[in-house]
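Omission of a single protein chain aside, the complex is shown with its protein chains in their original locations.
Chain IDs A and B follow the sequence of writing; residue 1 opens each chain.
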Amino acid sequence: MDLWTAAASRLSLRSPARVAARMSAFARAERGSQLDMLLAASQTQDLTLASQFLRHAHDESRHARAFANRARELGEDGWIHADGGRLLRQLGPAKFLAFVHQGEARAIQRFLVIQDTLTQNGDTRSAAIFGALLDDETRHASYTRTALDSVAENPAAELRNARRWSLWQGYRRLTASTAKGLHDAGAWLLYLSLFPLAFWLRWVRPVRSGWVESAPERGPQ
Amino acid sequence: MSRFQTLSELVRHFLHRERWVLLPLLGVLLLGAVILGVSTGLSQVAPLVYALF
Partner (left out) sequence: MSGGYHDAAAALVVDGVLVGALQEERISRIKHDPGLPIGAALALLAQEGLSPQDVASVFFHEDPYAHLERVLLWSLRSFPKGLKAFPQAMRKQLGSDLWVLDSIAEGLGIPRGRIHKGEHHRSHAASAFLCSPFEQAAILTVDGVGEHHSTGLWQGQGAQISCLGQLELPHSLGLLWAGVTGWMGLAVNRGEHEVMGLAAHGQPRFSDVFERWLTQSEDGSFEVDPAPLAWLSDPERGFGPAMEAALGPARAFNARWSLQDPDFQLRADVAASLQQRTNEVLLGLATALHERTASPNLCVAGGVALNCRAIAHIQAHGPFEQVFVQPAAGDAGGALGAVLSGLGIRAPMHHAAWGVCCDAGRAQDLATELGMKVERVEDPVQRAAAHLAQGQALAWVKGRCEWGPRGLGNRAILASAADEALGVRLSTQVKPRAPFRPFAPIVSNTSFSEHFEGRPDLCTPFMTTLRQSRNDLSPATTHVDGSARVQSVGPKDALHEVLAAFEKESGQSVLLNTSLNGPGDPAVARETDALAWLMAHPGTPMLIDDLWIQT
């Protein structure tokens, strides 16, 4: 696993452009995670856990900024646009904590490998960013595990559930991407085959300029 | 079932004199959407559908 991860890491970080793209991807991931933690804080009654979620969100925000700034230095546009925020509602408290715990634990392993690869490549500035985040990731993995133990009746089962859910999401992403590819190829073919309709349409539905007649008085339907 | 209401409203919208010219395109697109939709739905219970599709 370590050898495989190290090889994948070397491949994905072999040029500054690839490092920049990776930094942007991490910035988006951290921003998405920030949204999840922020909304989790607002949906959690337990004050201690809510405050931990808030601290976690604050860390993720810093991480997203650090990654985006470095991506910008390496030539990316530094724009972070991420989705997120629904995880707690979707998974429920125990599975959510298990999922976040596993994600953070995995991030520690991955960051160590990436830090090592970047150092070997001589990109010490990028490597330092990963190094600086490790303490945060360790803290996140630790508090989510403690919280999981206090929230879940069977923490080990929740961890297994979260792992299965995580794999299922990965599979769904893959199938969705396949479906998207098939759909887009079909849509392109359809579009190109439509050129007679396109020209006919210009004749039957020409572009109209000037004020068009009042729309009929319509209420809601 | 509620999706049938949407489909019937959609068809009624496109049956207007000015819009029927778009119906063939819409039909093909909807067919594609149904195929994708059904396979997405099936993937919940039979995840190998995509691998074969």
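One rule holds for everything that comes next: a contact is a pair of C-beta atoms (placed from the backbone, for glycine too) under 8 Å apart; a residue touches a chain by one contact, two chains touch by 3 or more.
Note that the coordinates shown come from a computational prediction; the quantities given were computed from them, not determined experimentally.
Student: Among A:42, A:124 or A:150, exactly one should touch the missing chain; which is it?
Tutor: Going through A:42, A:124 or A:150 one by one, A:42 is the residue touching the chain not shown.
Student: Contact with the hidden chain only, please: which chain A residues?
Tutor: Interface with the chain not displayed, on the chain A side: 35, 38-39, 41-42, 47-48, 50-51, 54-55, 57-58, 61, 77-80, 83-85, 180, 183-184, 187-188, 191-192, 194-195, 197-199, 201-202, 205, 207-215, 217-221.
Student: For chain B, which residues touch the unseen chain?
Tutor: Against the left-out chain, chain B lists 2-3, 5-6, 9-10, 13-14, 19, 22, 25-26, 29-30, 32-33, 36.
The definition used in the following text is that only the chains that are shown with their structure count from here on.
Student: Chain A to chain B: how many Å between their CA centres?
Tutor: So the centre of chain A lies 29 Å away from the centre of chain B.
Student: Where on chain A does chain B make contact in their complex?
Tutor: Against chain B, chain A makes touches at 171-172, 174-176, 178-179, 182-183, 186-187, 190, 194, 197, 200-201, 204-205.
Student: Quick check on the complex: what are the chain B residues that touch chain A?
Tutor: 18, 21, 24-25, 28-29, 32, 36, 39-40, 43, 47, 50-51, 53
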